[in-house]
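This part shows subunit A:
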Amino acid sequence: MTTELILSLVLPVVGAALILLLRRNPNAREAASLVTAGALFAVVLRIYGAVSDGALPEVVLAEPIPGISIALEAEPLGVLFALIASFLWIVTTAYSIGYMRGHHEKNQTRFYLFFAFAISSVMGVAFAGNLFTLFVFYEVLSLTTFPLVTHAGTEKAKRAGRVYLGVLFSTSIVFQLLAIIWVYAMTGTLDFEPGGILRGVMPVPAGVVPVLLALFVFGIGKAAVMPFHRWLPAAMVAPTPVSALLHAVAVVKAGVFAVLKITVYVFGIDFLSELGASTWLMWIAAATIILGSLVAFTKDNLKARLAYSTVSQLSYVVLGAMLANSWGVIGSGMHIAMHAFGKITLFFCAGAIMVAAHRSEVSQLGGLGRKMPVTFAAFFIGTLSIVGLPPTGGSWSKWFLGLGSLEAGQVGLMAVLMVSSLLSLAYLLEIPLKGFFGKDAEIADHHGDSAGHEGHGGHEDPDGHEDHYRAPRWSLAAIVTTAAACLALFVYPEPFYRLMVMVVGQ
Partner candidate 1 sequence: MLLTLLAATGLGLLRIRNLFAVVMLAGVYSLLSAGLFTVMDAVDVAFTEAAVGAGISTVLFLGALALCGHHESRPGHTPLLPLFVVCLTGIALVYGTMDMPPFGGADNPVHHHVADHYLEESYHEIGIPNVVTSVLASYRGYDTMGETTVVFAAAVGVMILLIGARTRRERPGGEEGDG
Partner candidate 2 sequence: MSQHFPILQVVVPLLAAPLCIFVRNGRAAWGLAVLASWVSLGIALALLGQVGTGGVISYAIGDWLPPIGIEYRVDIVNAWVLVIVAGIGALVSPYALVSVEREIEARRIPLFYSAYLLCLCGLLGIAITGDVFNVFVFLEISSLSAYALIALGKDRRALTSAFRYLVMGSVGATFIVIGIGLLYSMTGSLNMADLAQLLPGVWESRTVRVAYGFLAVGFCLKLALFPLHLWLPNAYTYAPSPVTAFMASTATKVAVYMLLRFFLTVFGWHFSFEQMELDRVLLPLALVAIVSMSLVAIFQVNVKRLLAYSSVAQIGYMVLGLSFATVTGLTATLLHLFNHALMKGALFMAMGCVMYRVGSVRIGAMAGLGRRMPVTMAAFVVGGLSLVGVPLTVGFVSKWYLILGALERGWWPVAVLILLTSLMALVYVWRVVEVAYFREYQGEGEAREAPWMLLWPTWALVALNLYFGIDAGRTAGIARQAAEVLMAGIGP
Partner candidate 3 sequence: MREEVIVRVGAKVLAPFIITFALYVHFHGDYSPGGGFQAGVILAAAFALLALVYGLDEVQRVLPPWFVQTCAAMGVVIYAGVGVATMLLGHNYLGYNALAPDPTHAEHGQHYGILLVELGVLVTVFGVMVSVFYLFAGRVRKAQ
Partner candidate 4 sequence: MNIGLLVSHYNYWVVIFLMMVGFYILISRGNLIKKVIGLNVFQTSVFMLYITLGKITAGTPPILTEGEVVYSNPLPHVLILTAIVVGIATTSVALALAIRIKEAYGTVEEDEINRIEAGIEAGG
């Protein structure tokens, strides 16, 4: 199994090399990308098979500092994350082919290249065997996604890149690294262990654990807990596939995943709930949920609205972790999965709308659903999943999170969950509703900056033959796949649930 573990890191890099080699031939380049993605998924599936049979394969790659190694270990939580990320990489690659060509982006090779690197580091995060490895790949992920965020190369993209790296590096270096070294200074180890490693160093000085936990939660800037969420909306200048996979799934999920993993394997949920150390962070997460939703309301730009929705939804995962009980953790892990499928669908749709209709603002979408029915139907399904309504997978994670808050005796949190669900329903549902039932906004929208494209969208195409209200075929296929997955996960959430039960059961 260790071969597979290493392969999961190496495959995307090999893919990157192929992409670079084949840069002169776009078709071959993208084929290479797809094949790598498929192979990676197959590898992760094999790991999944082994782990669900109870194995815990691990491998040490290097030992940078004596006693502190870069080690990979496949445990259920990591496998869950790796499964989602590697599967969605296939889908996103397919989507990108349509999007990047349809949008005539420059530097496409660089795009695929760094995408592959980013996935490699996501795998590293997923299978990190200790805090140090997690930190390393976390930072590598920030670095490799930076060229993707600044892809456009414009002044705006540069500023966004600055915010992106600034926030992610500042938080991770100042808070997270401090916390990691602190843990090491106290325990002498950084390895993830079931039940946590801090329990061994009792008596922990009073007040240290909450501070430490806060350092981790805020230090993992990718989890976008307020007030360190600013980078996420900023990163939306990236091409939509990047927003879709990285900023709705891989990067942000790497953040919340790290929070969850640290809670479970460094602190230990029993330890936390005994000390009650996480209560106040729970409320910070709750505040982020509500505030994020409220801000999302005010955004007219579709991608910005989705970004704030992500900010809000991420804190569900953090909240679940901070509940520090079994149901909370299960719900938290499930939400990583469910939100991933839901949100990627929404972003795919947003990208499709942008490529096909050149619109980026919510207010411009009126009547568009009648022209792009598949896209808007998928958006609707995605919305349901995010809100947590049946028949979508999202309902399961909300359910478990609710159970978790009740078990923790936090009725207030139940209320938060309810209110935020309503809020997200309101701001997301507006879009398909407008699309299907709204007035045609075509005449009214020449104020938006896409209005220029709108008028002669067809002529803007050098190819000139594409119907400009149809999303590229590759993209449409991706949208349908993820939307279908949202529905399928309602019927069959089994694999993810089993993994999470294994996490809690240990």
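The rule is simple: a residue touches a chain if its C-beta (ideal position, glycine included) is under 8 Å from a C-beta of that chain, and two chains touch if they have at least 3 such contacts; residues count from 1.
The set was built so that all candidates are chains of the complex that A comes from, given by their letters.
This structure is a prediction, so every number in the text was calculated from the model and none was measured.
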**Report entry** In-complex contact of subunit A, chosen from 1, 2, 3 or 4
**Finding:** 2
Query raised in the report: Taking the complex as given, what residues does subunit A use to touch candidate 2?
Result: 62-66, 68, 70, 132, 135-136, 139-140, 143, 150, 153, 158, 162, 165, 169-170, 173-174, 177-178, 181-182, 184-185
